[in-house]
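Of the protein chains in this complex, one is absent; all others appear in place.
Labels for the chains are A, B and C, by order of writing; each one numbers its residues from 1.
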Amino acid sequence: MGPNGFGALEGVAAVVATWMAIGVLGLLRPRDLRFVRALFVGGAATALALVAIALVALWQPAQSTTLPLGLPDLPFHLRIDALSALFLAMLGCANAPISLYSSGYFRAGEGTAPGLICFQYHAFLAAMAMVLVADDAYLFMVAWESMALASFFLVTTDHRIPEIRRAGFLYLLIAHVGATAILLCFGVLQGGRGDYTFSGMRSVALAGAWPSAGFFLALFGFGAKAGLLPLHVWLPEAHPAAPSPVSALMSGVMLKTAIYGLLRVTFDLLHLQLWWWGVIALTLGLLTALFGVVFAAVQTDMKRLLAYSSIENIGVIVAAIGLAILFQANAKPLLAGIALTAALYHALNHAFMKSLLFLATGSVLHATRERSLGKLGGLIHKMPWVAACALVGTLAIAGLPPLNGFVSEWLLLQAFLFTPSLPQSFVTMLVPLAAAALVLAVAVAAYVMVKFYGVIFLGRPRESSLANAHDAGRRERAALVVLALGCLFLGLFPVNVIGGIDRVNALLIATTVLPAGHSNWLLLAPIATGRSSYMPLIVFAVIIAVVLITIVAIRRVWHGRLRRANAWDCGYPLQTARMQDTAEGFGQPIRQVFEPFFRMQRHLPSPFDERPRYEVRVSDPFWEGIYVPIARGAERIASVAGLIQHRRIGVYLTVSFLTLIALLFFGR
Amino acid sequence: MISTTPVGFQLINLFAAILLLLAFAMLAQRRVVSLIDLFVAQGFVLALSTAVVAYTTNQPHLYQSTALTLVLKVALLPWILHRLVRKLDVRWEFEGLINIPTTMLIGIVLVVFSFNLALPISQLASTVTRSTLGIALASIMLSFLMMITRRKAIPQVIGFLSMENGLFFAATSATYGMPMVVELGVALDVLVGMLILGVFFFQIREQFDSLDLAHFENVRDQPPR
Amino acid sequence: MIEIVLVLAVPVVGATTLGALGDRPYAATINAATGLCTLLAAIALTAHVVAHGPLLALGDQFLVDPFNVFLVALTALVGFTTAVFSRGYMTIEEQRGRVTLGRLRLYHAMFQLFMFTMLLALLTNNVGILWVAMEAATLTTVLLVSLYRTPASLEAAWKYFILCGVGIAQALFGTILLYFAAEKVLGAGGGALLWTKLQSVRAGLEPTVLSLAFVFLLVGYGTKVGLVPLHNWLPDAHAEGPSPVSAVLSGLLLNVALYAVVRCKILVDGALPGAFAQNLLIGFGLLSVVVAAFLLLRQKDIKRLFAYSSIEHMGIVTFAFGIGGPIANFAGLLHMTVHSLTKSAIFFTAGHAAQKTGTHIMDDIRGLITISPIVGWGLALGALAILGMPPFGVFASEFLVLTTAMREQPWATPFLLAALGVGFAAIFSKVQPMIFGETTDARLPARPAMLPVFIHLALVLMLGLWIPPFLADWYRAAARLIG
Partner (left out) sequence: MTLTGLLLQILQVAIALALAPLLVGWVNQCRASLANKRPPSILLPYRTIHKLFVKDAVVAENASPMFRLAPYVVFGAMCCASAIVPSLATDVPFASAADAIALVGLFALARVFIALAAMDIGTSFGSLGARREMFIGFLAEPALLMVLFTASLISGSTSLPTIVDTLAHRELAIYPSLAFAGVAFTMISLAENARIPIDNPATHLELTMIHEAMILEYSARHLALLEWASALKLFNYSCIGIALFVPFGIAEGASGLGMLAAVPALIAKLAVGGAALALIETVSAKLRLFRAPEFLGAAFLLAVLGMLVNLLLGS
């Protein structure tokens, strides 16, 4: 039990157990859809319980315990502190609606049996929760890999399609390599003492190049899971392949576990931070952000687009973390705190926004059986609920006030902006450039989201089949609304949220962003009111007020009469849905500006073409640039190694003989 | 404990030399039948040397292993081999993988190598066994080389057996024989292995209608597509 | 005492009976029963050891210490499950006319004989007897591998016989040298070949001789462990024999050979000042891991694939023992256990899959999960387990090995990282389409004998999450022994 009577850990353990139990129940009657849907609702309820537990634990001192499982000298250690609690809360908040949505989403006869999906899904949840409370390397790795495994099976739910299998394989492969790197990172952190508990690692003071080795192994390993450049390639493959709730869960929560791990290792387990780590993380993050958003702009598959946008957001978060490291290493705790707060806040935001959007795409997918943006459009008429909620998500992820995306962006910019001259002069020069890059990324994100929303929901349907699209079911709607409200809340009440995040700041870098006696719950002013301040609620209120006043005024003064007519469009007589901008068309300016970064195959129709067809395929440069060469190299080495194979016995004998001679020769 | 008579260990060294000589001869020999004869000779010399060691170091159990050697390596195995050769009629070994002179040269290098490999050991060995360990090692190496260079199954087996002889010689001369139980086990294994091979050869013969190992070179590990 | 006799006697009795009436329809049952009895005897033995600690028996000729007791239990267990599995498997083979009744008799007899040699090699306290047992094991398995008498199987058996025979001959020379060194200290007679005696005086043994001896022993037994570049017999032997034989080869023979190597290492460590043995083991281990991982990419035959993966894992274990120290040794022992369990389970499933689809070529095997879900999931879980996916036990040992290596031999970790990555890619990319995907084959009516598979996997899973205290104590004690 915890110090003041509340056993948060026991609570979390109970939640995990419940989830596993639900999963196993699902296995009992795998084909019974009604039963399985009920189970998903149960999972949602459990998630709510987790939220409550986590929020309580957030304000409590850390608690730890051990389980009677694990390796002989290394039983499973559990620990819940502010960091774990925050991410657990995130997991719960995002998961509750997603589970609710799933209960309405999964149909029978789509690849894997619903019951099996239910099991994998809840095992996935349980594994994520365990990752967040693990307090020794072994348990962490076990949970981590189980998470990867469960999500892999979820991704390959429809395993009959070769592309999906390929996506799953790529995902699991990169996840596994990343996991191995994390493992080696723990190998570094234990400092040769054979003590794999995190508490043991905290007490080790690594010398020489070891800390850097540890940090970069962690950056590599967790980057592979988070989708950091150049390990992002699995993301755009896996997310479209997976069922939408799973994509939401992976993108919204699983990527954050990687962030959690990075923070845990960097600020908690490592006893020091070096400024140049920060620089590298910052650069890497910003590159990732720009890359992700630019590629998102040219996607034509809505889930791919969202996947790339996830890469962007992860990039932003990592950049913030890098900034935090930089400041922390230069003993500027307050700024480090702001940067860290921005990172955590953005992680929270992204959990909500991206889940919301992925679920929306799920509804669209079910309503239209169509994933390609080129075949959608005008759905706002058919599915108003989804459209409304998706609008909130769109504005939020585009970083517009007064929604939540803007808050984290604002905080991060504050951190950038008040960089006092750091000892490393070129870093001081670098920071404004970084800020510029960040702002650019955010601006392009707005572009991308307008494309996303406009092409899917607005305009006229590009296919006749869209006429019989239908709005999402009741549970789906509820889930979407909850998430949308979540976005709104995070946007309007930042002070209260930051109050919670400050617990993490206090834990990791021993400082708080909000001054101790901060009473004004409206005013967000991290450093000083004179310096920078933001009151989203007021802004929101004013906009709403003005809008209402205007509407009322206009109604009063000029009886607003309104009649419908055909669209004018400069009086062009022929108007077909095909004349709207396509997704490709919308991406064109970006393609033009960032031409050098793409590998494009463009097919232009010839003037005499009977049925002219324009098509452009944009492929990831990193794929051709890094992964294909690696694969080729492996093949080459393999063929070299295979040379001694399949020859006559004489050759084998000779090989053994030479080995013997060599050993005798050098063995003396 | 070792009561050495000069005659004794001169004899042993002589036998050792002969063994080495025989090993070289086997390396050079192409006719399967005479290969078997050489093997018999080797076995015989081995038996003699064992007997001498037994006598000079008065270790009675070595007499038993002498008898064992005589029965097994002079009588039984050669008989089996001869039968095989007659049954399968493989009298001629064609040109080996490497031509004879080269093989001999390599052999000499090996001998030198194993001698100075054994040298430090010989220093600290008791007198009788001074050089024999090196020679034993050399003849093992030579048999190994022979196995490498031969193409056909039976010569390889003979090479294998003569390697066994080298080991046996090492055991007897260097350490006055392993414990009896071990030697019995070794002998048993050799015998059983030989019998199995006997059966085996007919199988191979059925399948490949020749004992040329070139038939075994069909590719198992496919190259990558 | 009596347990040891039982453990050794039961298989011999079984072998003789089966030699007599191994072609009867109930022969397979006898085989399984014998396996069961052996297992019970082994359990009794382990219980005795748990109760009274290590023991020397029959004039010091037999030794049971923490290092080999769990291997004995493991061997008996895998032998039993394999017998159970082969009961179903071989009948189908016999129905399909791939083996005659006479061959079946040979198979059963040789199987039990092989079990005997394995147990003898483990239990004996005598280096010479160990050698004899290993050689006998070679002979029995040669007959098992060549059971189908197809050209390929004959070739495999021939390769196996020659390469291992020659290798083992080197081991004998090493043994002679060992004796040569030992009798200087211990005097002539049996005592000079007993592990216990040798260990007691190992510091006094002559270094030069010992290093020479170790080289020969390593090359000799290393050939049977399948260390690169001495591994060339292994893939063929695994691929061409019947699946139960592949299972015992991977699951037992390699372990026992490695056991012999490690025993020798213990001696040498005591005698030699430097880290001679460690470096050799590390080198061989790393080489095996890397080369095998890359060779995995080229495989088309499912059993051959997993044969190479056995080489890789033996490399990992060797590497672990090379690092040395309590943790790495612990990991090595654990890995020996989980690998033999997992790998034999995989060979069971692979055998079933091959039987169902009538081919060993992986490209022709598709959609197992639709043909027979139980086999499909068995293969999937087995593959994931052998690939070191938690919560299976293989991960536990790899975790310990890698984390230790990171501190002890940092230079080696990039190679390990690459090798594990490549191995994962190679195996998983080949196994995944076999399990999932569309298939043309009809769903088979016959229910496969998958119980052994899931028993093994369950054990591996358990070892990943919880290691029984007494087992852990053995591991620790053995790790201390290995040093």
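We adopt the following convention: a residue touches a chain if its C-beta (ideal position, glycine included) is under 8 Å from a C-beta of that chain, and two chains touch if they have at least 3 such contacts.
This structure is a prediction, so every number in the text was calculated from the model and none was measured.
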Where the missing chain makes contact, among the chains that are shown: A
Chain not shown: contacting residue from A:399, A:486, A:500 or A:650: A:399
Touching residue (missing chain; options A:410, A:493 or A:652): A:410
Omitted-chain contact residue, chosen from A:163, A:581 or A:609: A:581
Residue touching the undisplayed chain, where the options are A:470, A:531 or A:617: A:531
Those residues of subunit A which, in the complete complex, touch the missing chain: 377-378, 380-381, 387, 391, 395, 398-401, 406, 409-410, 413-414, 417-418, 421, 428-429, 432-433, 435-436, 439-440, 443-444, 446-447, 449-451, 453-455, 458-460, 523, 525, 529-535, 538-539, 542-547, 550-551, 554, 557-558, 560-570, 572, 575, 577, 579-581, 585-586, 588-590, 592-593
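By definition in this document, only the chains that are shown with their structure count from here on.
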Graph class of chain-chain contacts, one of line, ring, star, complete, other: complete
Greatest separation from subunit C - chain, by CA centre: A
Interface with more contacting C-beta pairs, comparing B-C to A-B: B-C
Centroid spacing, where centroids are CA-atom means, of subunit A and subunit C in whole angstrom: 44
Subunit B and subunit C, separation of their C-alpha mean positions in angstrom: 30
Rounded Å distance, subunit A centre to subunit B centre (Cα mean): 69
Two or more partner chains touched - positions in subunit A: 635, 638-639, 642, 645, 649, 653, 664, 668
Subunit C residues counted as touching two or more neighbouring chains: 158-159, 162, 166, 208, 212, 295, 297-298
Interface residues, subunit C side, partner subunit B - complex: 126, 128-129, 131-132, 135-136, 139, 142-143, 146, 149-152, 154-155, 157-159, 161-162, 165-166, 169, 172-173, 175-177, 179-180, 183-184, 188-190, 193, 206, 208-209, 212, 235-236, 239, 295, 297-300, 304
Subunit B residues touching subunit C - in the complex, by the definition given at the top: 59, 117, 120-121, 124-125, 133, 137, 140, 144, 147, 153, 156, 160, 163-164, 167, 170-171, 174-176, 178-179, 181-182, 185-186, 188-189, 192-193, 196-197, 200, 203-204, 207-208, 213, 215-216, 218, 220-224
Of all residues in subunit B, those that touch subunit A in their complex: 97, 113, 117, 120, 144-145, 147-151, 156, 213-214, 216-217, 219-221, 223-224
